[in-house]
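Missing here is one protein chain; the remaining ones are kept as they sit in the complex.
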Amino acid sequence: MRYLLRRAGTSLVVILGVVTITFVVSRVVPSDPASLYAGPRARPAQVEQVRQDLKLDDPVLTQYVSYLGDLTRGDLGISFATRRPILGDLRSFLPATLELALLATALSMAIGIPLGVLASSRRGKPKDSVVRLFAVTSVSVPVFWSALILQLFFASKLGWLPLSGRTSSNVEFGEPTGFFVIDSILSGSPSNVWDVVRHLALPVTVMAAYPTGLTVRLIRGSMLEVLGEPYIEAARVGQIPERTILYQLALKNALAPALTILGLTFAYSVSSAFLVEAVFNWPGLGKYLTDAIVRVDFPVITAATLVITVIYVVVNLALDLVHAKIDPRVELS
Amino acid sequence: MAAPTPTPPTSPARRLLGLGPVTPGSAVWYYRRNWLGMVAACIVGAFVIAAIFAPWLTPYAEQGRGVPDLPQRLKGPNGSHWMGTDELGRDVLARVLFGARTALLVAIGVVVLAVVVGVLVGAIAGYFGGWVDEILMRITDTFLAFPPLLLAVIVAAALGASLQNTIVAIAVSWWPWYARQIRAQVLSLRERSYVKAVQAIGVPSHKIIRQHIIPNAMAPVWVQATADLGASILTAAGLSFVGLGPRPPTPDWGVMIADGRQFVLSGQWWIAVFAGAAITILALAFNLCGDVIRDVADPKTRGDQ
Partner (left out) sequence: MKRFRLIAVLVALTFAAAACGSSDTADGDAGETGGAATDGSFVYAFPFAITDLDPASAFSSENVVLQNVYESLTTFNPPGSAELLSPSLAESWTSNDDATEWTFTLREGVTFHDGTPLNAEAVRASLQRTIDLDLGAAFILLPIESMDVVDDLTITFTLGYPAPLDIVMSSNYGASIMSIDGSTQDAAWFNEGNDAGTGPYTISAFSPNEGTKLSRYDDYWGGWADGQFSEIDIQLVEDPVLAEQMIRAGDADATNNLPFDSYAALAEEESLSVVKGESMQNLFGLLNHERLSPEVREALVLSFPYDEVAENLYGGEATRAQGIIPQAVWGSSTDLDLPETDLDAAAKLLADAGTTDLSVTYSFDAGTTEQQQIGEVWKANLATIGIDLVLEPLTFDARWELAQADPANAQDIFTLFWFPTFVTPYDFMFSLFRSEEAPFFNLGYYSNPAFDDLIDEADALSGTDREAAIELFQQAGQTLIDDNSAVFMLDVPNVNVVQSNVEGYTPNPAYAGVIRFHELSRNE
């Protein structure tokens, strides 16, 4: 319990720090938000009016304090470029990115864990080398490059999968959750589900590449450590089948310290969202943020960064707590 | 009855660097026994040589630096342009060679800058402990709280596009990893008897940190830093791709892919493909080296190959 409170406390401090950093960075951007908000060819007097309305002439510290005040009330501000409340925008963009990132995380675990176990069990053998080469390659290919190749091949050339977007333009269904896999299932039409899944295939694959490599490496490392322990030797002597040793005795113990990879994988998925969403025209948080950067729309830059980071911090906190729960040693350190 | 291990001969290169023979069981010895690691090291070496000698390796050195030759634009690979020409008629091979300079500069610049900052912060936090440690580590945690790439992107956007800013932006988001690592090292070193001894004779703190703490805490940091070179190249390419890379006409692989991508659909694949291959191969080589070095440095995972 003390541990929980302490972790939650430091997380709060960290989030306050993140707010401060993003606030500072966004004020450095060389542009005039007032003229952006006032619109193209606005007269100087109108820009001045907007400057006053938005309180941009207040001292930076005052702006910072009022920004913090707004945040505690759950008000993320309005976009200067679109003049829309950011919170409303996030309702559709956040699930779009989370859907991608969660599926990419799941896919990378599904591939990465078995491969990591395989490599560790064949340490130094050709299979190990092949798996390691695969893992290293998957963290070495730029995602925007692999995305282009996959698009060219599976979408443009073969026509098997759609190029971009979350659904075909003639497919429509209610969006109660914003997670289209769930929404399409709720719509009750298998063709909707199929359309959504097909649109997810390429971006999820591309997004999963980097975290897969990471997972293989971490699982292999932590498996090798466990496999060297005496109880495994004992099990081997006891003629327990190798499969059982690997997947039940060793992996169970290797996974616990490797839990952090779940957070890391998720983080890498989310941050590659910038590149992946741009290439697949995926209406998510990454694209929302890159668009805002291009338009120098700093309330959006700050808000989107904040939301992504808070999610990341919360995921890590949750994983740490789970870790502490299943591994009492953590509490002591 | 084991035969005595013969002393391996010292290679000329090692003699030149004033290093002794490689002893069996040392890290270098283990590294050499890993063929993947050796291949990767050779590839990295080739890129370094290409970067240093780029002007002498191509007849199109001026084009490599950015001078266009419009009548030759978008020609496919041929006898005089082995990798074809780009949208301004420049030799793609020359751009790739000169791009190696940019890539290595960014990779090394990022890692060195991040290590310097990280080591300073980490060493000070670890050595002094207490409230200094608390403050510095909360700052470090804050920077670590940003998902990778996110902070680099917004810092680069705020600073504006240029080579220096790319390096600064990535380094800003990387130093905390090194800071944490060195702090952990320092925490254990601080308790060592020789440190206690120099403290006792009144050597000033900054001297102790500089002369006794940092040198002894660096080994794992260098391992991590080497392993990070590949990631640094990929991150820089990502920034270039979203338009936050170095200014034209700086030769840069990320920019080449971003610009060359648009010609692929019309059948002019060579710009994006060769630039993409260069990034992938160098990043792969760096990552393989890093992987092997990490294994070698950690006896538990040392592969017996």
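For reference, chains read A and B in written order, and residue numbers begin at 1 within each chain.
The rule we apply is simple: a residue touches a chain if its C-beta (ideal position, glycine included) is under 8 Å from a C-beta of that chain, and two chains touch if they have at least 3 such contacts.
No experiment lies behind these values; they were computed from the predicted model shown.
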From the list A:Leu98, A:Leu200, A:Leu218 or A:Ala303, pick the residue that touches the absent chain. A:Leu200
Specify the residue from the set A:Leu103, A:Leu246 or A:Leu264 that touches the hidden chain. A:Leu103
Chain B positions in touch with the non-displayed chain are 66-68, 70-71, 73-74, 87-88, 160-161, 243, 247-249, 259, 261-267
Could you please point out the chain A residues that touch the chain left off the display? 29-32, 35-36, 38-44, 46, 79, 81-84, 89, 92-93, 103, 106-107, 109-111, 113, 148, 151-152, 154-156, 158-165, 168-170, 197-198, 200-201, 204-205, 251-252, 255-256, 278-281, 283, 287-288, 291, 294-296, 322, 325-326
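Basically, only the chains that are shown with their structure count from here on.
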Averaged-CA centre spacing for the pair chain B and chain A, given as whole angstrom: 24
Once bound in the complex, which stretches of chain B touch chain A? 36, 138-139, 141-143, 145-151, 153-155, 157-160, 230-231, 234, 237-238, 241-243, 254, 257-258, 261, 264-265, 272, 276, 279-280, 283-284, 287-288, 291, 298, 300-301, 303-305
Under the definition above, what is the set of chain A residues touching chain B in their complex? 10, 13-15, 17-18, 21-22, 25-26, 28-30, 123-124, 128-129, 132-133, 136-137, 139-145, 148, 152, 156, 217, 220-221, 224-225, 228, 267-268, 270-272, 274-275, 278, 289-290, 293-294, 301, 305, 308-309, 312-313
